[in-house]
Structure formats: structure tokens, C-alpha cells
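For this view, one protein chain was removed and the others were kept in their places.
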Amino acid sequence: MSSSRYETVIGIEVHVQLNTKTKLFCSCSTEFSSSDNHNICPVCTGMPGALPVMNKKVIELASKTGLALNCKINQRSQFSRKNYFYPDSPKAYQISQYDLPICENGYLDVRLSEGAVKRIGVTRAHIEEDAGKSSHHGNYSLINFNRTCVPLLEIVSEPDMRSPSEAAEYVRALRSVVQYLGVCDGNLEEGSMRADCNVSIRPFGQKEFGTKVELKNINSFRFIEKAIAYEVSRQADLYDNGDQDQIVQETRLYDADKNKTYSMRTKEDAHDYRYFPEPDLMNLMVSDELLKELQSRLIELPFAKAERFKESFGLSEQDALLLVQQREMAEYFEEVATKSKEPKLSANWISTELMRVLKESKQDIKDFSVSAGDLAELLVLLSTKKINAKIAKTVFEEMITSSKTAGTIVEAKGLVQDDDPNSIAKFIDQVIESNPEQVEQYRSGKEKVFNFFLGQTMRLSKGKANPDLVSELLKEKLSK
Amino acid sequence: MVHQGTIMIDLKTVQHIANLAKLELSDEEASAFSDQLTDILGHFKKLEEVDTSSEECLYTPNPIAQRLREDEVVEFNERQKIIDNAPESSGQLIKVPPVVS
Partner (left out) sequence: MSISLINAKASEIVEAIKSKKISALEVTEFFLKRANELNPQLNAFISIDQSCIEQAKKIDMKVSKSEPLGKLAGLPIGVKDLLCVKDQVTTAASKMLANFKSPYSSTVVERLVAEDAVILGKTNLDEFAMGSSNETSYFGVVKNPWNVEFVPGGSSGGSASAVAARMCPVAIGTDTGGSIRQPANFCGIVGIKPSYGRVSRYGVVAFASSLDQVGPMATYVEDCALVLEVISGEDKMDSTSLGLEVAEYSKESLGDKKINIALPKQYFGDALSEDVKQNLQTVIEKLRADGHKFNEVDLPLTEYAISTYYLIACSEASSNLARYDGVRYGYRSDEVSNLESLYLKSRSESFGPEVKRRLMLGTYALSSGYYDAYFEKACKLRAKLKKEFEKVFESNDVILSPVTTDTAFKIGERISDPLQMYLNDILTISTNLAGLPAMSVPIGYSKLKMPIGAQVIARSFDEKQMIAFAKLLESKKSQNGEQPDVF
């Protein structure tokens, strides 16, 4: 592919819908499932004379996010009007932040799939209101204002990403952060997080950036990669043919069905948003007290948590990354690991058994019936060899359905591991006696048959026999 | 910056501004605005005489801190009256002509 001659440069603007009960500038609900034009009032429909009043919660959520992204929080920020006509923008201007955003100059450390860590600069994060929703029906369009004025935080990155996968990893990491903070549910498909990617290419070694194209409307991580990859190859083809001047600064939409990007506007649209400070709102102040409080309450973020899990629990990179993806899962793991004092066993169990069960039953860890303490108890039984691994899995299944503790189940069913060499020897003798043919095979060098004896003995013990002991005694008796 | 000398708001500028303001001007209107805006903006140029290099912009007379509202839902109960004002609607949705005809 010709694109190997060019360096890809990507900057991303992510719109994060802040998790509030009410809209940014009015007291209407932000509930999306409401019926058409239900969450509306004079303010969010731009009635004559209506005025905006700022939602207090938004400052907290925006500042919290800024701190997590290592930004400077501007204790005085300002709202401006971005003027443009569109039916889903009821005032014909969007209230946004322009000159003085609430957050500036931060970064986010992103772990790339190859294991390397890359620091992506965050230029700024600013508060703005969402637009409504238009649906197009051929010779008319219909407008729903439920979504107008819903609070968004637009997080603008530096043009620091160099490949489609880096771009996707950045957005993934960002999503993880906002979900950890609880400021956004991070749902790309439902639009509570939206990414616009600015993509350009340049021949390796060239200092100046190429002309950037903005890709909009990308609603999954897979599509972020695919859309950028398509756009990069489109631009590379133009370069190859000496037509790089045909790359124009424009907005292109990604069509997932055709895996293509296409230009949103056919004619050159001179945009002049005529930003000016919003006279209906005063300066937004973040008090020292709020800032201090937020700083003191700042939680450990996924990146740092993964590092700590590796360090203090000795987890592998892969396990650590898997476990920190969701905050609740990470917290669950940490409790199991601490209580059982078996971090590696805990990590194994959670990443295999528990995650499999969740996946099969389409459950979230938040709603899982087995508490971390109860799972820890089970793992202690296993690690102290009170039960063996196979029994442990059975007990786990029963814990989920019966909500009994591991100890109770093991006790009631008499599942405690049989460590008595005499009773195990009896089982072995029985097996040897009834399978002379296999004994002969084993002794003539066919060692594979060993597993057959192991299985038969375990079956006779109803699974309770200590497998290590069975193996040891079997070897002893068969070699006689 | 505005260049020294007289300001001339020609017809092309008038049409550009009209387009931004979403106004469709007749030829007479455009030509009248060209003259009047040249006249008025020419007068406004007087502001250049005043040294404001040490001034911060004043956007509102009382630059106080933003008043804040608690995040509590208050339903507006007259939403039907908002929708009833629409020149055209379909169900509860507002109807507009297509982006491109």
C-alpha cells in the first residue's frame, strides 16, 4: 500500500455528554427515551425572551474530567455564542466556550496494543450545549428538541496520533476515564460520546502538516479505525497521483455500510461563526474550595490502577489491562485479591470463570450475585487445597444460583478434598484390578494411559480425591 | 484591522454580510445598504482616535460571577403551546423543508 510512504497525523475532538439530570441552561430533563419534544421549555426551544441559567453540576463534572486529564482548570472561564443557522439549533447560535475554556493543556497516557505507552496532549476541554435531532424524510425534515441544550464537554486533543489504531486506543482510554469518573456513560452507539477525527497525511520527514479533513459521525471504535484507514488511503492515493491539492479542508461523513467517507458539502461553504462573548451569561468561576475538594476526591484512573496491579499484585500486563477496563470490575478484583491473599489466582478466576459467566448471562459485574468476599472464600478453599479446582468450579456455579456461600455448599455436599492416602489407595487398587488390559499397556510403555487411570480414580472418589496425591500414588502402584 | 482611509462597503460585501445574516436583499436594498453602511461605519471609524491599549473589554456592565442552578428537574407544563406555535408540524415534531430541494 502506498500509504507507507506517508506519515498519518490525527487529532480528535470527543464530545462527552455530561451525566446530569437536567440540561445545561434550563431545568428540563435530559432523559432521551422521552416522547417527541417532551423535554422542552422556552429556554431550550429558543422562545423570544428566554434566557439561559447554568447548571451547577456541570462545573463539577467538567472540572473533575479536566483534573483527570491533567489539565489546568481555568478558575474563570467564559461562554461565547457560535452563530449559525440550522433547524436543530433553536437560537441559531450555540452557547459554547471559545477564548476561555474551563480546561486547558492536559494529557492522557494511552497504552498502545504493542504495550508501549504514548502521551497524547489534550489541548482543551470546553463546555457547550448539544443541538436537537433532525430526521430527514425526502421532501421534509422533522425536528425534535429533547436533546437541545444537553450538556457536553468537548475534549480536543493535540494532533499527536499517528495511526488509526492509536486513534481508537485514545478514544478507548478516554472513554474509560470518563466512565471511571462517572461523568459520562461512554456509550458511542447511543451518542453519549461522539468522536470527530481530524486526519491529514504528509510525506515522512516533512515538517508542515498536510491539509486536514474532519471525519464526523463515527459511532464505534471499529469504525474509528476503519474510517481513518479509508481516509488515509484516499489521501495517499491523491498524493501518489500528485493531486494532493485536491485534499481540501472539509468535513466528511463516514458511511459504515460502504466503508467510505464522503464530503458533507458540495459547494465551498464559507463558515464565519462570528463568536462573541455570551452577554446573557456571566463569567464561570470555579472556586478554590471546589477545586480543592475535587482534587482531594480524585480517584485512581485505569492507567495508574493497571500499573499498581502489576506492581503490587504481580499481575501480567494482559491481566492488569483486562481487569481495569471497568472500574467496578477492578474494584471487585482488588477486594477478592486482598481478602483471599491470592492475587494471581483471583485474576485468573475473574478473567476466565467470572467473565465467562457474565458474558453468557449478559450480566454486568455491578449486578453480579456473588460478592467479592464470597468469591475470596471460595478461592481460599481452593488455594488451601480444601477443594480441588474442578470442585471449585461446581461450587461456583452453585453459589451463583443458590446464593449460598462456598463453605456452606462444600460442607453440605461433603465436597472437602480427600487427602487420606489409605482411602485413595483403595480407589486405585479397585481401578487397577478392574482394568488389567490398560495396566498391561502402561507397563509396556504406553504412558498416555496414565490419564485414564487418573480419571477413573477421580470418578470413584466422586471428584473429591486430591488429584496430586492420586497421581503420586498411581505412579507408585503402577510401577510395581 | 481596518485600513486607513475611507471604508467602502461595496455590493459584494453587502451580499456576503446579507448571506451570513440570512437576508435576501433586492438590488435597491443592497445599493441603499452599501451607501448607508459606508456612511455609518465611516463614522464609527472615529473610535480609532481613542487609545484603548490599556483597557480590558467590558462585555456587560456588572461582570459578576455566574449564578448557578441546582441540577433538579422542573417540567415545563405548557410544551403543547410551544409546538402549537410552529408554522408546520407532524405529530409533536416540528416540520421544515428539506436541506436541499
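So that you can tell them apart, the chains are marked A and B in the order they are listed, and the count of residues begins at 1 in each.
Note that in this section a residue touches a chain if its C-beta (ideal position, glycine included) is under 8 Å from a C-beta of that chain, and two chains touch if they have at least 3 such contacts.
Treat the numbers as computed from the prediction; the structure is a model and nothing was measured.
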| item | value |
| --- | --- |
| Displayed chains contacting the withheld chain | A, B |
| Identified contact with the non-displayed chain, of A:281, A:350, A:370 or A:399 | A:281 |
| Residues belonging to chain B that touch the chain removed from view | 1-2, 9, 13-14, 17-18, 20-25, 29, 33, 36-37, 39-41, 43-44, 46-50, 52, 55-62, 64, 66-67, 69, 76, 78-79, 81-82, 84-88, 94, 96-101 |
| Those residues of chain A which, in the complete complex, touch the missing chain | 42, 45-54, 81, 83, 85, 87, 90-93, 141, 143, 272, 274, 276, 279-282 |
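Following the convention adopted for this analysis, only the chains that are shown with their structure count from here on.
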| item | value |
| --- | --- |
| Computed distance of Cα centres, chain B from chain A, in Å | 42 |
| Chain A residues touching chain B - in the complex, by the definition given at the top | 20-22, 27-29, 35-38, 40-42, 45, 47, 53-57, 59, 85, 87, 134-136, 138-145, 270, 272, 274, 277, 279, 281-285 |
| Residues of chain B defined as touching chain A within the complex | 16, 20, 22, 57, 59-60, 63-76, 79, 82-83, 90-99, 101 |
